[in-house]
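One protein chain is absent from this view; the other protein chains keep their places.
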Amino acid sequence: MSAAQPVTMVRIYLTEKQGLKQLMAYLHDESKVRGVTVFRAISGFGKSGVMHSSRVLDTALDLPLVVEFFDQPDKVRETLQALSSLVEPGHLVTWSAEIPDLHAS
Amino acid sequence: MSAAQPVTMVRIYLTEKQGLKQLMAYLHDESKVRGVTVFRAISGFGKSGVMHSSRVLDTALDLPLVVEFFDQPDKVRETLQALSSLVEPGHLVTWSAEIPDLHAS
Partner (left out) sequence: MSAAQPVTMVRIYLTEKQGLKQLMAYLHDESKVRGVTVFRAISGFGKSGVMHSSRVLDTALDLPLVVEFFDQPDKVRETLQALSSLVEPGHLVTWSAEIPDLHAS
């Protein structure tokens, strides 16, 4: 018997100036999804081709961030509908994954 | 002829105080999976809703970490069975991916 639980993984690409606080507040206080993690990248560029990089020692730096979370597919679907005002088009990717049952033989 | 190799990707969510050493020792010394990478997040929260964030300049900080690895599906399946005592339930996600043959035309 497989007790693996299907989940949807979400990765959202933004920069430090693009409303991380609002996004995290929504995910934490309203949506209450499981397992939200925020990563700071050292470099990156988007559609515009403008490079954001930590090589430049600039404290005002606007580095790329990734907000990752996962939860049951239905829960994620609901959550995404509320994110349209907080995330730029094309900056959010999802895929199917699973939480395997580590105790299954 | 496609020579893409199927792999299973694994991401494990823990914090700095939750036995990273033991997990890495197992993956490195016992399981010998390929391609283990550990990332430190700048912020995150789990089911509990307790936020772990590097905004607070606290050296005793317990920041979120992600341990990522991939290998052949069978190898990963074996490895996961040994991880049940090292990983909290619901803190490990897997999905199918592939190593494409970059030399295929």
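Letters A and B mark the chains in the order given here, with residues in each chain numbered from 1 onward.
To be clear about the criterion, a residue touches a chain if its C-beta (ideal position, glycine included) is under 8 Å from a C-beta of that chain, and two chains touch if they have at least 3 such contacts.
The model shown is predicted, which means the values in this text are computed figures rather than measured ones.
Asker: For the chain that got dropped from the picture, name the residues of chain B it touches.
Answerer: On the side of chain B, residues 7, 9, 24, 28, 32, 34-40, 65, 70, 95-100, 102-103, 105 touch the unshown chain.
Asker: If you put the missing chain back, which residues of chain A would it touch?
Answerer: With respect to the unshown chain, the touching residues of chain A are 13, 39, 41-47, 49, 51, 64, 66, 80-81, 83-84, 87, 89-95.
Here is the rule we use: only the chains that are shown with their structure count from here on.
Asker: Could you please state the distance in Å, as a whole number, between where the Cα atoms of chain A are centred and where those of chain B are centred?
Answerer: 17
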